[in-house]
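The complex appears here without one of its protein chains, the remainder shown in place.
Should a chain be cited, it is by its letter among A, B and C, assigned in written order, with residues numbered from 1 in that chain.
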Amino acid sequence: MESKKKHKVFVEGPISPPFIADAIAKHNSKTNIGAHSLFLGQVRNDRVGEQEVVAIEYTSYQEMADDKFYEIREDAFKKFPLICMHIYHSLGLVKSGEISLFVFTSSVHRKEAIAACEWIVERIKNEVPVWGKEILSNETSQWKLNT
Amino acid sequence: MESKKKHKVFVEGPISPPFIADAIAKHNSKTNIGAHSLFLGQVRNDRVGEQEVVAIEYTSYQEMADDKFYEIREDAFKKFPLICMHIYHSLGLVKSGEISLFVFTSSVHRKEAIAACEWIVERIKNEVPVWGKEILSNETSQWKLNT
Amino acid sequence: MHILANYLTEFKNSNMEISVLVFGQITDITGKGSLKFTDIKSTGELYQLLLKTYPQLESIKYLMAVNKKIIHENTMLMDEDTIALLPPFSGG
Partner (left out) sequence: MHILANYLTEFKNSNMEISVLVFGQITDITGKGSLKFTDIKSTGELYQLLLKTYPQLESIKYLMAVNKKIIHENTMLMDEDTIALLPPFSGG
């Protein structure tokens, strides 16, 4: 259990595939883990009229977000028999095709890791004070609305 | 849609984190993707009496398994609005702490990728003719039973 | 002592200062990320003052947080409280 460890969630810019590979590889020594569930949020190049989204610029109320991430983490460990969980979220500019959210849960059996991962993603989307500003191809921008 | 592409599922030995990173990175150019869901099955060092599982040796009825993976793939694309899906399963020896199953789904919105990934994992566990032989620390072995 | 305490309380009240942090699309309206106000007694009073100062806020849906906790009803404010104006989140 690492439920007491308050790890850094926000990373500047996109979350790279090698960073994800490192996170996975670190669990090689935790041989009681049988299942990992990973969620990755990727920036889409949605069309907006004649334009398309080329990047999203993320800002946050960081102090409140850190508290909220910690609360979600504590709640997740209470609700699900997890061995590990990690959340990483981008701040600043993330281009379309790049990854801005990485949620990673591990447990003995698959059902718990899968259920926890989905539950955490929903809570992040609904409760964490982060805002995305969509940068369009003509250099205008608009505020993202989560669905 | 790549539903017609019959890609190779079985890989010899464990699935490495850099292999997973490459699979993720390849989706960087598919900028209509908004969400990836990944499941990783990792070999556990379960205790068995005085011994523990040090590795699992996977064998398969490959011809039938390939048909079944293809059927699951086709069904997944019919059932869920996926942009991509990939399955990789190990054959041969995979040590505890290493990864033997990798299911990877991608879609526009998160719910579809997450639901499809879980659905595919369940079908693989139940329907694909693969057997794991648990190699114990004293070099004896026993056949794995899925829960 | 009693007299001094009263005096300090009054002094404090009459110079009570709160910080207002502004996020997301609301920054487009205020033009800045943080504001200072004095002698605002409640979130309701703050809400009315903000609306008078920035009429465009009328069309914006947002929540307020007081010291990082989202509030859903009128809340008394104290000196040095930090109030955040939170339009709908769009992280992830």
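Quick note on the criterion: a contact is a pair of C-beta atoms (placed from the backbone, for glycine too) under 8 Å apart; a residue touches a chain by one contact, two chains touch by 3 or more.
All values derive from a computational prediction rather than experimental measurement.
Asker: Give the labels of the shown chains that the missing chain contacts, considering the complete complex.
Answerer: Within the full complex, the chain not displayed touches B.
Asker: Pick out which of B:T31, B:N45, B:S60 or B:S96 touches the chain that's been left out of the picture.
Answerer: Spelled out, the listed residue whose C-beta touches the missing chain is B:S60.
Asker: From the list B:L101, B:A116 or B:L136, which touches the chain that is not on show?
Answerer: With B:L101, B:A116 or B:L136 as choices, the missing chain is touched by B:L101.
Asker: What residue numbers in chain B mark contact with the hidden partner chain?
Answerer: Residues 41, 58-61, 63-64, 67, 89, 100-101, 121, 124-133, 143-146 of chain B touch the chain absent from view.
Heads up, the rule we're going with is that only the chains that are shown with their structure count from here on.
Asker: If you average the Cα atoms per chain, which one ends up farthest from chain C?
Answerer: B
Asker: Averaging the CA atoms per chain, pick out the one whose centre lands closest to the mean of every protein CA shown.
Answerer: If we average C-alpha coordinates per chain, A lands closest to the whole-structure average.
Asker: Cα centroid separation between chain B and chain C, in whole Å?
Answerer: 51
Asker: What whole-number Å value describes the gap between the mean CA coordinates of chain A and chain C?
Answerer: 30
Asker: Residue numbers in chain B touching 2 or more other chains?
Answerer: Counting only residues that touch two or more other chains, chain B contributes 110.
Asker: Of all the residues in chain C, which ones touch at least 2 other chains?
Answerer: Chain C, residues with two or more chain partners: 92.
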